[in-house]
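Removed: one protein chain of the complex. Kept in place: all other protein chains.
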Amino acid sequence: MKYFPFSKEQQTDMLKTIGVEHISELFSAIPETIKIQGDLKIPEGTTEFTLQREVKAKSSCYPIDHISFLGGGSYRRFIPTAIAPVVNRAEFLTSYTPYQPEASQGTLQAMFEFQTLLANLTGMDAANGSMYEGASAAAEAVMMAARINPKKKNVLLSSAIHPEYLECIQTYLKYQDLTWELIPVLENGQTDLAALESAIDDNSLCSMLQIVNFYGVIEDQKKHGEIVSDKKVLNLALVIEMTSLGLIEAPGAFGADIVVGEGQSLGLPVSFGGPYLGVFAVKAKHIRKMPGRLSGQTVDTEGKRAFCLTLATREQHIRREKATSNICSNQQHCALSVTMYLSLLGKNGLKDLALMNYSKAKEAKEALAQVEGVTLRHITSHYNEFVIDLKKPALEIWEALDKKGILAGVPLVWFDEKDTHGLLVNLTEMNRAEDVTNLTAALKEVL
Amino acid sequence: MKYFPFSKEQQTDMLKTIGVEHISELFSAIPETIKIQGDLKIPEGTTEFTLQREVKAKSSCYPIDHISFLGGGSYRRFIPTAIAPVVNRAEFLTSYTPYQPEASQGTLQAMFEFQTLLANLTGMDAANGSMYEGASAAAEAVMMAARINPKKKNVLLSSAIHPEYLECIQTYLKYQDLTWELIPVLENGQTDLAALESAIDDNSLCSMLQIVNFYGVIEDQKKHGEIVSDKKVLNLALVIEMTSLGLIEAPGAFGADIVVGEGQSLGLPVSFGGPYLGVFAVKAKHIRKMPGRLSGQTVDTEGKRAFCLTLATREQHIRREKATSNICSNQQHCALSVTMYLSLLGKNGLKDLALMNYSKAKEAKEALAQVEGVTLRHITSHYNEFVIDLKKPALEIWEALDKKGILAGVPLVWFDEKDTHGLLVNLTEMNRAEDVTNLTAALKEVL
Amino acid sequence: MSPGRKGLVLAEPLLFEHAASATSGMDLPDWDVAKSATTEIPAHLLRKSETGLPQLSEPEVVRHFTRLSTYNYSLDAGFYPLGSCTMKYNPKINDWVASLEGFANAHPYAPFEHNKGLLEILWEHKEQLKEISGMDEVCLHPAAGSHGELLGMMLICAYHEDRGDFKRTKVLIPDSAHGTNPSSAAICNLESVTLPSGPDGLIDMEALDKLMTDEVAGIMLTNPNTCGIFEINMKKVADLVHERGGQVYFDGANMNALVGIARPGDMNADVLHFNVHKTFSTPHGGGGPGAGPIGLKNHLAEFLPKPVLTKKEDFIFQDFNRPKSIGRIRSFYGNIGVLIRSWAFIKTLGGKGLTEMTGQAVLSANYMKARLQEKFHVPFDKQHCMHEVLLTDKNQEASTLDMAKGLIERGFHPPTIYFPLVVQGALLIEPTETESKESLDAFCDALLELATKSSEELHHLPETTFVQRVDETLAARKPILKWDLKP
Partner (left out) sequence: MSPGRKGLVLAEPLLFEHAASATSGMDLPDWDVAKSATTEIPAHLLRKSETGLPQLSEPEVVRHFTRLSTYNYSLDAGFYPLGSCTMKYNPKINDWVASLEGFANAHPYAPFEHNKGLLEILWEHKEQLKEISGMDEVCLHPAAGSHGELLGMMLICAYHEDRGDFKRTKVLIPDSAHGTNPSSAAICNLESVTLPSGPDGLIDMEALDKLMTDEVAGIMLTNPNTCGIFEINMKKVADLVHERGGQVYFDGANMNALVGIARPGDMNADVLHFNVHKTFSTPHGGGGPGAGPIGLKNHLAEFLPKPVLTKKEDFIFQDFNRPKSIGRIRSFYGNIGVLIRSWAFIKTLGGKGLTEMTGQAVLSANYMKARLQEKFHVPFDKQHCMHEVLLTDKNQEASTLDMAKGLIERGFHPPTIYFPLVVQGALLIEPTETESKESLDAFCDALLELATKSSEELHHLPETTFVQRVDETLAARKPILKWDLKP
């Protein structure tokens, strides 16, 4: 086996040093009754040559040349080629968590930079090194709110939050002694903040708003902030398309206590849904309550600036059952890629990118609204996605368009069986102007 | 421009330090009459996104899934994925020639290892760090022979040497005061060594034999060595399919003075013919006459082992017109890839690989010989390629097979317009058993 | 000889300390639509605050991260014997497989038939993990081991609840367990009860008997445990827990000692997680991403989170119709880019290769134990160790920390230190199957030499590294967690 560096002679030497004759003796502590009899029922190893052939065939199923309007929490992004060769350097890719700071300054400095970038982007005081992904990060945010304010028990959730996120938050909440309430959505696709206001009572722990919501609609963070801060309800903001922060004001500016988000949109491949990147940022006063790893600045014995993992007393390996989270391995390498992406993109690049996404979606929205049998569901401003209602069942049209080489969006019936005609359409910088022309033309044919 | 790290303010500062107002002033030494008026007629820059799209379309012309029997000096080889991420590390890829040994020990040690591997493989005392590619290396070998023995002027070349190599050697020779003579080939595809023997006279400088010749035929190196050493003619061996050295004895064992070769076959992609790797190895007594860079072992001021470029007095930057060659930039990175390939392959791997190539070609040879309208041209032993003669013109059949998804080999008519029916068929470890079945079936259809 | 040497490393400031030099370090795709006015968005919602991003060119950014990388110790460069972390060689072919365009660009909401190839891989991976663990079902969702623990405990809670058994609010966790065990349980609102180890480092059966009441939802155990030894009573433990209505969670972090030798399912575990970034060689990336798929017995399957990857006849699909499902523990379907790699690893080794892998890993650990025993205290020495060996600094004047830092200086990554907590001054050493004898010997030589040094002689180490010993206390006392413009 090409990965094993022992010759027969070396094995014999080692066995001799140990004082046994066969490797099998080393397993003598394991009762025979629970040992596997014979071999694992897994085929013989595959050579690299054969594996490559097989896997190329499998990967080529995916129609990478289809025109795509798929979004819904997983965004097609242009990723500069400069990123992969650098972040995949063995020093980054094949190292463990930076427990030994003297041997891990690269990861630690990059983490510190990531924390700074994400804190700045969200307008918060501190961000952690990463969470698993957006939905579980959102659940952790709610649990953190409960740590900040253990007396209040009811969680207010906008129902315009991504349905998979809602489902995830609710799953986690089932195990807490917390309740939740969904705040309805207005006709125009925004969360009904008046309803929120009346839902708030003394038991209201926190309110979570997805600032560009599942339907691509830009929420009124300002009003939300005012309502919740008035009532001492913790302000939780969720950002899934993080590039929107190049256009939309940061939640920190509206008093958010915790901002959580999905970092995939910052230059990670869609990769069938993972690995992604949970973003978690907080106000200074909440830092010691936050989950996840943190890199902190300090000095070495010579007084030089250095970084190390810090505030570990929040974490499971020190605090065990009292920890602020159970997270251990996180998504560091994804965070590193995002750090490099944001570094390349830069201040002006982000602004342009956000405007490009906005402009493309706006143009598409207008073009689609002209198509007979298509109506825009929400008459309001969107970032880079929006819902259209189709004359015929969306799933049917979706399949017909797929046959024409167009992945037209996400059928909403998957999330709400009554929503049979809605389609969530996303445009990013990856869409060309002709994509929209093709989509409208194809829609005319199939509608 | 994303590659240029100067802001407008920084530019202004720099201009101020220099004492000029515009960059254009810096070019004042260039007479206006020879300055370009207006812009270069090259289109505006392409974004990375657009470039990727364009280039993917262009690269996808090539039918990578065709069954291929193409060889003839460019061999399809299985290349382990472990090589690229390591040899493409920036430290190897983005460094210059190791002129400063204190800042280049990585390249220098790898070069030293390459030299050792290639010297061992060819059975010689020393190999250099690389030449451009095989054909020009072969030309350099002949010119080196003339330096070793300046009195003799006639060069003997087996006519079973790859025709492009012959053409290249002859091109270089035209500028030397040397003559050449081609030694004919026997019916069985081997060089006519009796003819060689009688061609040798006092003026014979050297004789070059391609040890597995252009027709895939294994030459009798032993006899060749005996003939030339008897007559004090320098023994030059050419190896183009270097993996054959896992099966065939090294030229060094038969008294070769210089071994040259093409290293592409040691794990470099075929890449439309380049960049490849010229291999150059010599007997100890000739070292100071050899061209090309050498890494040598030495010590640093602490007495630790270290490496540096050495015997530079042979080279152009010291010796100028008296240098052993004009080569400066070489093919170091290709040499590095080959070093890693050989390290992974190892002693047993090379043996197996050579046997696999041999076995596949042998089986194919036997299968093809059964096909009506196909005859084997040379009844002898081959390494991994051989010539078949087709009942119909080879080019016609070749095109017909291409339409069926088979690149059946190299039509010999390209090299000799009278050789209208010959096809050079190569098998490597990349060919599957069914490739041969497919080829024979397809041949039956088109012949 | 130890590999640690001095060398030239290039210092790099923080991203934010570089002067602004470029409009952007990347090209956006071409503008092929007009820039829309943003007037339709209420002005108060438009970004006015600084985004705080740098303004650098591509060459500067590449150099920045290239330089940072050189401050890291890595597995590709050296021995990384972190106990319980299984830092084995990460095969490059697996990275290649994961990087294929048809996988990287596969959108989770594309029609499933477009992802047929990928679904086949994921299905096959489930089958591999079932066979390796002896479990009935596998779920690929968890993003890491700890996420798997959480999911496993959620399933156990759902199971009890489904049976109408609401009193089980506790969970037994051995004192040697990893911190994620109690903290994962805590998220499920379970109270951790510490199960003390006996003097042999194994679960104390008497204590178990006493603590395993009808308020206990189950036990979370690790086998081999974090002392590197096999819980020989594992099956008895499981049987006792089961008898009393509890469930058995098996922390599979140490599966590198068992693959192909014995299966948690056969030891009557109900649910376990794998850390594919340990056992199955996916790169740890300086902290993650990993993946923590779980294996489980049939009785827990109905509670699995949605969607469940299912095969009906030859058709593989995501099943969302799961009435008893606990819901979701994440968006989408799992850390697919990581799972492709672990699938490829198992595919490459095959059944026989996996068993060989385990044998080699255990051989290496025992060889190191045999060599290091010369000077070190081995607290639990009744058995051969499994894939890792636990030492303490009891016989040494210098502390574990000092020796760890001394190892860095000599060019080795230190082992896991001060864990497990059941012994003082732990050094938990896990060589894995991909380290050569030469390398094991060099490490043992170095550690044996350090074992003779005084604290005095070591406390200034490491000194050759880019930074010297780092003041971790200061970092925690005055946390600086982001860069701020100096006034």
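The letters A, B and C name the chains in turn, as written, and every chain counts its residues from 1.
Just so it is clear, a contact is a pair of C-beta atoms (placed from the backbone, for glycine too) under 8 Å apart; a residue touches a chain by one contact, two chains touch by 3 or more.
Treat the numbers as computed from the prediction; the structure is a model and nothing was measured.
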Touching the absent chain when the full complex is considered, from B:Ile23, B:Ala194, B:Ala369 or B:Ala441: B:Ile23
Absent-chain interface as seen on chain C, which is shown: 1, 3-12, 18-19, 21, 57-60, 62-63, 66-67, 70-71, 73-74, 76-78, 89, 91-92, 408-409, 411, 434-438, 462, 464-466
Hidden partner chain, residues of chain A it touches: 2-7, 10, 47-50, 80-82, 84-86, 90, 103
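Going forward, only the chains that are shown with their structure count from here on.
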Centre-to-centre distance between chain B and chain A (centres being mean Cα positions), rounded to whole Å: 49
Interchain centroid distance [CA atoms averaged], chain A/chain C, Å: 19
Distance between the centres, which are taken as Cα means, of chain C and chain B, whole angstrom: 46
Residues of chain C whose C-beta touches two or more other chains: 22, 24-29, 55-56, 58, 66, 76, 91, 93, 95-96
Multi-partner residues of chain B (at least 2 other chains): 2, 48-49, 80-81, 85-86, 90
